[in-house]
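One protein chain is absent from this view; the other protein chains keep their places.
Let's look at chain A:
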Amino acid sequence: MAAPLALVLVVAVTVRAALFRSSLAEFISERVEVVSPLSSWKRVVEGLSLLDLGVSPYSGAVFHETPLIIYLFHFLIDYAELVFMITDALTAIALYFAIQDFNKVVFKKQKLLLELDQYAPDVAELIRTPMEMRYIPLKVALFYLLNPYTILSCVAKSTCAINNTLIAFFILTTIKAAVHTCENEEQGLLDLFLGVCHDVCGKPSGNRLPLLLPSQLLGFHPRSLWLYCWVSPDFKLSCAVKEGLSVPDLTPNIGLFWYFFAEMFEHFSLFFVCVFQINVFFYTIPLAIKLKEHPIFFMFIQIAIIAIFKSYPTVGDVALYMAFFPVWNHLYRFLRNIFVLTCIIIVCSLLFPVLWHLWIYAGSANSNFFYAITLTFNVGQILLISDYFYAFLRREYYLTHGLYLTAKDGTEAMLVLK
């Protein structure tokens, strides 16, 4: 299995290297869909030059990266393109091994339940076979590496790619830990979730840091230790967190925040910042209760929700949860709107640049046009995620209650989500 993975990596690196050399790279790195104020490479360079001049990069309003990134690129600035290609490759490899282990766990669990006779008798066609599960890790790597969103993100040198790598390694370590220590998966999950929280919120939206810090101080796991060196350097971290929290930079992006806050009276902004930010972690607890048996699916949903609702999302964030789609291949038959939603997402991705052009360059459209597409894109994503969620629940229900349900009057029954 290593050979196909290597092949995919080679192809991915070739594509990226070609794009880095082409004239498109500059164009891509300016796109608002690909870089946000929090992940723009331009700002990293700015921060580095500030550091070189002996000024704290956080003293201004330009630089919002974590200290780790600035130290990383302090040494590697000349090899930035290489670093971004490597981080993408690492993400894919991490996801590959994580999903490989996850599949083993899933298969073991399924076998155990079968032996225990927990499944309904007529669900044989829902049982997953090693054959179909075999190529899933490879597909995950493929989905991540050759997803146009990832490629764009990498070519634009958006630091979102590095973020994704960290999340991927959290996932990998969590699954490894869960597998090796044979503990119940919740322990791993908690750790992972903290990681995700920290990574995604600690940097770009920063809104769950209060929730995170006490739990970290308690030290759930030795692995959490290295987080400290990330969170606690002498830099004014509050700057990065504040940026994500209070959303002062209203550069348009694919998220939901910029337009509202551009239109809003300053007076109300605090209230609405709270309302908007609450979305990111509002769903965590209900989902955690509903999906307590399925931590990885929970994590997938959670990453997706964060990608949709965070204050400065980019397509790189979207790419990360899209990489997990092959893992849920077996839900395909329960997905109901996959065609329409795929079309919506493709159409929106194409319309972003078109409407941006009409708005900014041609001057014939205005911000409402662009925001309308942003809104459609996010509604599409939300529907897609809820479609996956519903499909997952339905499959679980069928597994225990049998595939061919009949209502009380003998007719074919129908599952309805209420």
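Here is the rule we use: a residue touches a chain if its C-beta (ideal position, glycine included) is under 8 Å from a C-beta of that chain, and two chains touch if they have at least 3 such contacts; residues count from 1.
Simple rule for what comes next: contacts and distances are computed from a predicted model.
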**OP:** One chain of this complex is missing from the view, so tell me which of "glutathione transferase", "GPI-anchor transamidase component GPAA1", "COMM domain-containing protein 6" or "Guanine nucleotide-binding protein subunit gamma" is its UniProt name.
**Re:** "GPI-anchor transamidase component GPAA1"
**OP:** Touching the absent chain in the whole complex: find that residue among A:Ala3, A:Leu116, A:Met131 or A:Ile285.
**Re:** A:Met131
Subject >> Chain not shown, touching residues in chain A >> reply: 122-125, 129, 131-132, 135, 329, 332-333, 336-337, 339, 343, 346-347, 350-351, 354-355, 357-358, 361-365, 383, 390, 404, 414, 416-417
